[in-house]
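Below is a structure I'd like to ask you about.
With one protein chain withheld, the remaining protein chains of the complex are depicted in position.
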Amino acid sequence: MTELIGRAAADAARPGTRVTATRPSWGVDSAEGFYDSFISAASMLDLLTSWNEPFDGVVMAGFGEHGREGARQLLDVPVVDITEAAAMFAASVGHLYGVVTTTASSVQQIRQSLGNAGLLGRCAGVRATQLRVLDLHLDLDRTVDAFVAETEILMEAGADTLVLGCAGMAGLQQSLEQKLGIPVVDGVAAGVSLCESLIHQNLRTSKIGTYAPPDLAKKRPGWPRHGRASQHGQKEHESA
Amino acid sequence: MTELIGRAAADAARPGTRVTATRPSWGVDSAEGFYDSFISAASMLDLLTSWNEPFDGVVMAGFGEHGREGARQLLDVPVVDITEAAAMFAASVGHLYGVVTTTASSVQQIRQSLGNAGLLGRCAGVRATQLRVLDLHLDLDRTVDAFVAETEILMEAGADTLVLGCAGMAGLQQSLEQKLGIPVVDGVAAGVSLCESLIHQNLRTSKIGTYAPPDLAKKRPGWPRHGRASQHGQKEHESA
Amino acid sequence: MTELIGRAAADAARPGTRVTATRPSWGVDSAEGFYDSFISAASMLDLLTSWNEPFDGVVMAGFGEHGREGARQLLDVPVVDITEAAAMFAASVGHLYGVVTTTASSVQQIRQSLGNAGLLGRCAGVRATQLRVLDLHLDLDRTVDAFVAETEILMEAGADTLVLGCAGMAGLQQSLEQKLGIPVVDGVAAGVSLCESLIHQNLRTSKIGTYAPPDLAKKRPGWPRHGRASQHGQKEHESA
Amino acid sequence: MTELIGRAAADAARPGTRVTATRPSWGVDSAEGFYDSFISAASMLDLLTSWNEPFDGVVMAGFGEHGREGARQLLDVPVVDITEAAAMFAASVGHLYGVVTTTASSVQQIRQSLGNAGLLGRCAGVRATQLRVLDLHLDLDRTVDAFVAETEILMEAGADTLVLGCAGMAGLQQSLEQKLGIPVVDGVAAGVSLCESLIHQNLRTSKIGTYAPPDLAKKRPGWPRHGRASQHGQKEHESA
Amino acid sequence: MTELIGRAAADAARPGTRVTATRPSWGVDSAEGFYDSFISAASMLDLLTSWNEPFDGVVMAGFGEHGREGARQLLDVPVVDITEAAAMFAASVGHLYGVVTTTASSVQQIRQSLGNAGLLGRCAGVRATQLRVLDLHLDLDRTVDAFVAETEILMEAGADTLVLGCAGMAGLQQSLEQKLGIPVVDGVAAGVSLCESLIHQNLRTSKIGTYAPPDLAKKRPGWPRHGRASQHGQKEHESA
Partner (left out) sequence: MTELIGRAAADAARPGTRVTATRPSWGVDSAEGFYDSFISAASMLDLLTSWNEPFDGVVMAGFGEHGREGARQLLDVPVVDITEAAAMFAASVGHLYGVVTTTASSVQQIRQSLGNAGLLGRCAGVRATQLRVLDLHLDLDRTVDAFVAETEILMEAGADTLVLGCAGMAGLQQSLEQKLGIPVVDGVAAGVSLCESLIHQNLRTSKIGTYAPPDLAKKRPGWPRHGRASQHGQKEHESA
């Protein structure tokens, strides 16, 4: 999955952008629901805290997953969450977007993530196909059919744009656009593109208030697990 | 701090309730802001996943901290978050409650936690004293004065009830009530009491939809760190 | 109905709690819709104003009914509304609760009551069985079937927990839980338990701002109807 | 006060409209806060239920007071609440209106009334002068000064229009407009005018769902106190 | 269409009110969707800026159309938008109103107009018949049937009152009321009546803040197209 997302990110990137796809060394293989997502948030923060290579920005490639505000505290380079990026891009090409995701346990988690980002106002609904993340690529026709069926219900409710509610689906974007006749937004591509834009404009994460740096000198038993990074760097990077 | 919270919880508990105060073996000593809170959520879930003793309910004693929805997925006994419990009790004895917390980096985190709980509608505001969690007990007079000053600003904005926006402050509740002339709600006491009530009524966490159990059989590298618990149990328990 | 509610309250209470179930001497036998509810609010306030026995707290046992803020003005002991208590307990064991009530004329009244309490954010919907309050116990199977049917519609909309939207249904809670497979919250039990908790924690109603005591010395023609109470008292009490 | 309001209503009415100002025979002389308002709602509904003269519409002349939805259930002629009428008229001549009322205990009650009416979106704030209803006319200069002072604070917050947050102030409208330089809306005048408009257009209250008639044949101990009205009638009417 | 609306306005007006129905000399014949509505807003403002006859108030007779805040900046007589007037009158006779309009492209535009007016809180939904404005009068039976069908769906969702979501339908109001059994509000009649009420009460548009007059002396290439009006006047007027 990490490799797949990395390829999609590289395809979406502009010439000159170097994408490093990586994943935490511990935690969950795929995040479905709140329990998985909280574990994933900590292991992702562990990875970022320990990272020693230079980079210019981070794209968090877990749709609806926790941790973005923590990463923004830690870093001063831009941190882009694909959930936010996808919703922003969808609201730029449509009036109301729908989200189709994998399992039912993710629906309220995605709504909460969009709500916390302040992006629920243009959302027509979030629906689940009941396919699991790791099964999405077993039978592509079945996957496409399941996404089409749920999207049509959201279109009845007013959606004119589809957001793919999980990473690693970039390959299906084109056939969904053809079957549905509406724009389909892939979070990984949107995230890479938004991250490039923020870097190009020299925008860096605010360091006052909510995103003031955490006190890493505070006594923290067993954290981070991999040793602390000495500095941060110069090129764009994406965590899966 | 864990010991202090444990004593407050035991004091708040009814006769017959046995309280076990415990804390994760890794992570952060005190959680101030999003970064700390996400780490704390995962280490708390690690503790709960590995716990081998029987218990009847869990009180999460980190004000405004993440993880409650993950713990509710994992367990079928009641999981009470002191943030929710305090806001609920405050809304039962006052019309608009104010929250006073420690550092400014926690303010938006607490607002987000209350918002996700659907409890922001009765909140008159959240303010920070700029005292750090571990400094609260260094100079009690200064701590009380700082809380009084911020509460008075919230009372100007309509608050008629105070919620203590961090754990481990039960000892100050009485002098704050006397100085302010309004009810003061301590999250740990509220949480223990709400947890006892849910257990007394045989209410257990819903196991469909959002809180459907996570798939612990799924391949999870290095999780949990302490081995997996074989079963859950019979008596109330509180994590710090 | 009052007797039935009193029994349910006593069953829900802890040992040592004495429950007195009572009802106003004038007004409505059952409250269905806004008109009934406003009459019921005044007759309940009349009863409380005239009450001469000591008590430690009040549970208002009319689901979605008016009057709670008036009772909180009048008294300094805790006043618990079963509408609020049920929604709070439901939000502690589920992510989204649904409410099933009796007649259609109560649906918007219940939504308004939950909205005014700031508790609508976790509500998946309110639906009516079209059974009248006084008919609920004529044919228990029909009543259970009607509640199951409406709850299933709410579960489609995301509800994972059921709140019984009227008092006097505690007897049906268990069979509904078995048929539906989700937690079922009875307002009377939740209200008694929340009231006990507030008393146990020595929390009293705020007496500034919104709940500042009414001026009972003000010239009031024909109020209260039953003479004015001389003082308030020491033990818990519930009005039907 | 009833006479004063009746005169203001007659002044606001068009030629041909006959205004009858009346007040319930029991309850409160003036309503300040929730407790008074709930009593007033029931005594007003008692009056309407027992009324034997024909009338074409009702104007409820208690600012922020309860009962409107109950009166709409009871009657099929238009029922206008001066709270709603004032907010609607203010939103027609200004972008954001402020409300200035008498005592602090009414502030949240007025906000709740506007919120339940769905009219809070254009409200810049509600503030109290701390003058009591029955003292408003003791010293008119002091009253005007107090209203000007609170309005100026609301104008800082964006208000460009003032709503008088209590009945019986029509006489002060003109001097407030001159001192403030913004439109000043009196609820009684707005209410009479809106009621005339609804009658002129043959609009009557909906009788399905929320406003379906209450079951007056249901056993109701001691209600109404004054005997039941046999029918409703033909001319406009206003309750104080 | 302008003639039809003018007749409906004159029918709705009180004796003594003179209605002048007029339409801009350029722009769109009928406004369906955002593009048309923005053109219509400017041409309507052009007309008002160039108008040389005296008038006492303006009724903007385009349902859901833009421009009202601009007209309120320009004028100090009352400016009534039929969208706002219809929603206000509907909320006075029903608890939740539904809107039925013509084409699907207007649905979100109407929702946005109601939302900007702060009047969405009592709206049960907005639905489209898919009839075009200029086709409404081709086959009255088909038009009535289409409105009945969409209204019944809104009644399922809680609506107890219908707002006609376009101008020029006053003729159908009565047959819709008979078929549906609920109040039906026509925006033109509501707008005329509300405008008469504001004039009768001497309420004029606020001239501070948002509605401060535009700087017409500022260099404006080619605006207005018809020359600038020298003054404003004394009698009511309605633009189609």
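The first chain written gets the first letter, and so on, giving A, B, C, D and E; residue counts start at 1 in each chain.
By definition in this document, a residue touches a chain if its C-beta (ideal position, glycine included) is under 8 Å from a C-beta of that chain, and two chains touch if they have at least 3 such contacts.
Note that the coordinates shown come from a computational prediction; the quantities given were computed from them, not determined experimentally.
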item: Residue of A:R18, A:H200 or A:K219 in touch with the missing chain, whole complex considered; value: A:H200
item: Among E:L47, E:A61 or E:L74, residue touching the chain not depicted; value: E:L74
item: Footprint left on chain D by the chain that the document does not show; value: 95-96, 158
item: Positions on chain A contacted by the hidden chain, ascending; value: 12, 14, 69, 72, 78, 80, 84-85, 88-89, 91-96, 115, 117-122, 155, 158, 160-161, 181-183, 185, 189-190, 193-194, 196-198, 200-201, 203-211
item: Where the missing chain touches chain B, by residue; value: 107-108
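Here is the rule we use: only the chains that are shown with their structure count from here on.
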item: Turning angle required so that chain B lies on chain D, C-alpha fit (0 to 180°, nearest 5); value: 120
item: Same or different residue numbers at the chain C/chain D copy interface, by half rule; value: same
item: Chain A-chain E separation of Cα centroids, rounded to whole Å; value: 44
item: Centroid distance [mean C-alpha coordinates] between chain D and chain A, Å; value: 52
item: Set of chain B residues in contact with two or more other chains; value: 69, 72, 95-96, 115, 158, 209-210
